[in-house]
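Note that one protein chain of the assembly has been removed; the remaining protein chains are unaltered in position.
Each chain gets a letter, A, B and C, in the order it is written, and its residues are counted from 1.
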Amino acid sequence: MIVADFSMIPMGSGTSASRYVKAIHELLKNSGVNFVPNPMSTSVEVNSFEELFQFIEAANQKLEDMGVQRIVTNIRIDRRMDKEISIDSKLKAVGR
Amino acid sequence: MIVADFSMIPMGSGTSASRYVKAIHELLKNSGVNFVPNPMSTSVEVNSFEELFQFIEAANQKLEDMGVQRIVTNIRIDRRMDKEISIDSKLKAVGR
Amino acid sequence: MIVADFSMIPMGSGTSASRYVKAIHELLKNSGVNFVPNPMSTSVEVNSFEELFQFIEAANQKLEDMGVQRIVTNIRIDRRMDKEISIDSKLKAVGR
Partner (left out) sequence: MIVADFSMIPMGSGTSASRYVKAIHELLKNSGVNFVPNPMSTSVEVNSFEELFQFIEAANQKLEDMGVQRIVTNIRIDRRMDKEISIDSKLKAVGR
């Protein structure tokens, strides 16, 4: 399992991004991907890079369909070969 | 108010980072800064850049005191001039 | 065209990462992707998300083959719908 978080910043579309974030969360719900909204990003857990990247592309495409002309995406990816990880295991490891 | 998230990755100190993350959360608790642990990062809300950066330095120093020889810190900072933001307001805006 | 930069941080493999960065640059050379090494990251220009993500996966796999047990990847992606961009156009826009 790969755990990642991402933020997508629309440029040229005003200072508020909440409608875009909500649309991306809707996409995640429909895709069945396990995710958690954070104050600065959205965390996801996926089985493969392919799954992660298909989603990132679909989310960019969604914002483009909503009229966004430039998107800056930032992704952090944690991949461990020495043990299984998940959103839950990572939160438990730090006592949440 | 400034909302930010950060991750600190120790290099050369094994594959597990949970003891370092816990030490940093302990620092945050003692400092009175409002924070939320996320799967891939920690979110904080601060009144100024100075408050944010003093904490980032203190956290790096803490890891150094624990023996870490190299630290890669990644920070995302959201600063709005058009409205007040907080960890809560950002989570509510996306429906959490 | 999509312009992106990425860093890959090996955990549990010592404090030096230069042999891993060189191996990734070798991969990039062999793949024909246009790239620039930066002090903190590597910039690439690609035609599609698919091209970017295949490379990110291949680079993670390369580090895994070299024995790395945990990899934290950080990616920034710039995608514009309003104009063509490239590594060169972005550098020229800021006067380099």
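Here is the rule we go by: a contact is a pair of C-beta atoms (placed from the backbone, for glycine too) under 8 Å apart; a residue touches a chain by one contact, two chains touch by 3 or more.
Quick caveat, the model's predicted, so the values are computed rather than measured.
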Touch residues of chain B, complete complex, unshown partner: 12, 49-50, 52-53, 56-57, 60, 64, 68-82
Contacts of chain C with the absent chain, listed as residue ranges: 3-5, 7, 15, 18, 21-22, 25, 36-41, 43, 45, 74, 76, 78, 80, 82, 87, 90-91, 93-96
Contact set of chain A toward the excluded chain (per top definition): 7, 9-15, 17, 69-70, 72, 74
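Quick note on the criterion: only the chains that are shown with their structure count from here on.
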Most central chain, judged by mean C-alpha position against the global CA mean: A
Mean-CA-position distance for chain C and chain A (Å): 19
Centroid distance [mean C-alpha coordinates] between chain C and chain B, Å: 25
Numbers and ranges of chain B residues touching at least 2 other chains: 7, 15, 74
